[in-house]
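To start, the structure itself, in structure tokens.
With one protein chain held back, the other chains of the complex are shown just where they sit.
Up next, chain A:
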Amino acid sequence: MDKKRLALPYVIWASIFVVVPVLIIVYYSFFDKGIFTLQGYKQVLNPRYLGNIMDSIGIAFISTVICLVLAYPLAMILSSKEMSAKGIILLLVILPMWMNSLLRTYAWGYLLQDTGVVNSLLSSMGLPTMQFLYKKSAIVFGNVYNFFPFMVLPIYNVLCKIDKNVIEASYDLGADKFTTFKRIILPLSMPGVITGIVMVFMPALTTFLVSRLLGGGKTTLLGDLIEQQFNKTGDWAFGSALSVILMIIILITLVFMSKKDSFDKGGGLF
């Protein structure tokens, strides 16, 4: 009973700042100036906007896959006990998180622009300069850069928690290194992988910062689209409908991911 009462402030906080706003958005997605309408949702079906949604999902997906492919080997190396520079590398992974992501993304914009540092270096080496910015690949790059630590840390945490004896037991029973990875290490690290996927996919899907600064507004993502409806066109019904759809996509992803995570050993962050 006492413990429940301690949770009360958080319940009030969450109600006022999470539940009520969500309900307001759901309301606005169905009502325009007090009149019930499905106009917002109809607009979503416009091929142009559907394309934006698919772009968002696609870019978020590719960013997540790249993060996973880069992060897993790094997490494995970091979690092996022979690794002596472990602390330094881990620090390097976490260090960017201490800085505001807006600043970091701005910095990349300057580094990668047509007359930026990277291109100056290229031309000074006699190599042709390239256009880096204002492409989907630039957004993917920004996402990977910004969200990489969120993939490394949960996987690293889970790998560290795997009992070394269990891995030795696998070798002992005749499994070589590859089989041990496939049948023991990978399944046991799934909670961390799933946490990492969720932690990268969600912000990558909803970002409008990265697409604005590195994509130069040429690629409109779900986040940009929503922001435009509220700040520029004032079409609150459409903006709210998009928000509701975004929430549904996120919920579906979470349900799907938590189903995959049947072996519940705790993924470090959830």
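In the analysis below, contacts are C-beta pairs under 8 Å (C-beta built on N, C-alpha and C of every residue); 3 or more make two chains touch, one makes a residue touch a chain; residues count from 1.
The criterion applied here is as follows: contacts and distances are computed from a predicted model.
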Options "ABC transporter permease", "Fluoride-specific ion channel FluC", "Spermidine/putrescine import ATP-binding protein PotA" or "Methionine/alanine importer small subunit": UniProt name of the undisplayed chain: "Spermidine/putrescine import ATP-binding protein PotA"
Contact partner of the left-out chain, one of A:A85, A:M99, A:M130 or A:V166: A:V166
Contact with the hidden chain (one of A:I139, A:L188, A:L205 or A:I249): A:L188
Contact footprint on chain A, counting only the chain that is left out: 163, 165-166, 168-176, 179, 183-184, 187-188, 263, 265
